[in-house]
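Here the complex is missing one protein chain, while the rest keep their positions.
Showing subunit A:
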Amino acid sequence: MAKIKKKGQSGQAKNYITRTQAVKKLQISLPDFRKLCIWKGIYPREPRSRKKVSKSATASTTFYYTKDIQYLQHEPLLQKFREQKVLEKKISRALGRGDVSDAARLERNAGRPDQTGKPRYTLHHVIRERYPTFIDAIRDLDDCLSMLFLFANLPSTTSVPAKMIARCERLCHEFQHYLITSHSLRKSFLSIKGIYYQANIQGEDVLWLVPYKFNQRVVGDIDFRIMGTFVEFYMTLLGFVNYRLYSSIGLKYPPKFDQTKDDKGAELAALTLEGVNLATNDETTKAIASGEGHGPDPKVQAGVDKLVKKLRTESDGDKADEEMAEGEDEEEKATDAIDKFEPAAPGGDVLPQPTYTGNDPSKLFANCTFFLSRETPRQSLEFILRAFGCKRIGWDPILGEGSFTTDESDPSITHQIVDRPIIQAATTEQGDGEDNQTAQKLGPNQRYPGRIYVQPQWVWDCVNDEELKGPELYAPGAALPPHLSPFVKPTQGQYDPTVPLEEQETEGEALDAEIEDAKDEAESEEEDSEVDNDMDVADDNDDDEEDSDAEEDEEEEDDEEEDEDEEEVLLRQRELEAEISGKTVKSKQVDPKLKAKLDKKKALERKKKEEAEDLERAKGMLSKKKRKLFEQMQYTNKKKSTEDMKLRSKRRKLEKEKAAGKA
């Protein structure tokens, strides 16, 4: 006889391990285990059968793969945790003895990342392990960016040290600078939660959310220790990603940080990008200079260049660098572009090639000079405009430093972004009402000529449509067109607000709508003629049919015949009644159109019923498993379609209202 297998010794029971067991095995505390899991990206698993896996009577909630935990056992961080634990013990022992100076000395050695934001350990080996290639890291950047941008906007508290926030902010700005220089931002969306951005970095789409610049409310029970652990990891990750990204476009990392500028609220402008080495720097500046001046004599040009370089020291160094970087980019593009293959001789197959779209994202706003009014969100606008090629952005001085100009009356400004309503009261046209805060000598409704005034949404819509849109719809104070998400991909049969209603509604809906319309018309006519006639006939018929949904074919046919008969009878009766009362039955007979439509609808319904019957029959032939699956799919589809239907009906109503309003 074969050896009797013991329960819980092999198979699933061995593959899984509960959290308590894992913690015991690793000999660390639960918070340390949590940290380790977060950093190493280890998550619980759902066993196929909980009963087989759990050895105890009480139901365990969390299971991990045993292999995962074994893999954690070799983690160097574990040693760090243990050292920390030992240190904590020493401190507590010293305190217990009343040995304060000793405790203080030990305390100095204990790096407390949750308080100082500066750990004693490094996480780069974990990052390398989790993301063996750079692309893997880019793929997982969504959560990282959302988290860091959120933390960059959080107020510092005891649980979130100010240093951590400063570092988050710094990393985010560095990343934004990369996007600006490489022009890899693709789409952006103003949602109620914040601003979504989508960038394409080395072929990977990265989507993240940046909250609006307000103080974030911390509600509910939020464990900032967990968030802190994530942020610690993400900070390291983004640091290395930034390094790689910067070096990929030939920039030095970390960029120079100007504390004084940052204190004045320069934000993005507080960082100064630099080329990797001096040689390239010279080259690029040369390139810029040649692009600017078309100098005939290279020697003279070089001298001039040097002078120019000396002259502009820090003030617009960053700009120059940006330009330089861009110059580099252009050069690269010239070499990287796909050559067009033209068939040399007839007879060969035509192979499709990807083509560049006509709109280069780096040139969208290249020829514009923007001025941001003080009520607009400067940070997001600056970022998005710069990322789409705008070089000159000015803003009101209270929005912070780093602007191209703070003078609203600068004649080079082509676009001004305004987000304030037109003041109705101050229509004196004399420019009497002076604005003390901005110190600009312009009336509330006055405008500089030769300048386009738009609302901020214009920028986003331009970016998403990859073209400069007409500013008429976005004029200040105007009711804006709806702002649509660029991330929704239209699927067949789903409601799409951009497509006119007629193209997407189903036949039945359209008919319903027409019938409604016709009825309304008829009603209005009736009201005119003041003939008190019963219009519910059609409805009644509908109801009847709906009731008798589940009937057999022949019976149905009979039904219809009966229906027709009934109608005729009713008509006759009405005629008779009319004769008696001395009125005409005109109103009923007048709308043959309506009747035709009703007939059509009826036919449609009949068809639908037949289809349903066929479906029922076909379903009968499926196996039970497949039938369940089918029904579930149908359920979800139906839910979606009802939602879409609701949206369509709402829109129809709105359109009707609008039409009525116009009329």
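Here is the rule we use: a contact is a pair of C-beta atoms (placed from the backbone, for glycine too) under 8 Å apart; a residue touches a chain by one contact, two chains touch by 3 or more; residues count from 1.
What we mean here is this: contacts and distances are computed from a predicted model.
Of the names listed as "Large ribosomal subunit protein mL49", "COMM domain-containing protein", "Ribosome biogenesis protein ERB1" or "tRNA (guanine(10)-N(2))-methyltransferase", the one that matches the UniProt record for the absent chain is "Ribosome biogenesis protein ERB1". Note on the undisplayed chain: of the listed residues A:98, A:203, A:220 or A:450, the one touching it is A:220. The residue touching the chain not shown here, chosen from A:398, A:480, A:576 or A:603, is A:480. Listed here are the subunit A residues that touch the chain not shown: 34, 37-38, 43-46, 62-63, 65, 67, 108, 118, 124, 127-128, 131-134, 137, 139-140, 142-143, 146-147, 150, 154, 189-194, 196, 198, 207, 211-212, 214-220, 222-223, 226-227, 230, 236, 239-240, 242-244, 247, 253-254, 375-377, 419-421, 455-457, 479-480, 482-485, 487-488, 497, 614-615, 617-622, 626, 629-630, 633-634, 637, 647-648, 650-651, 654.
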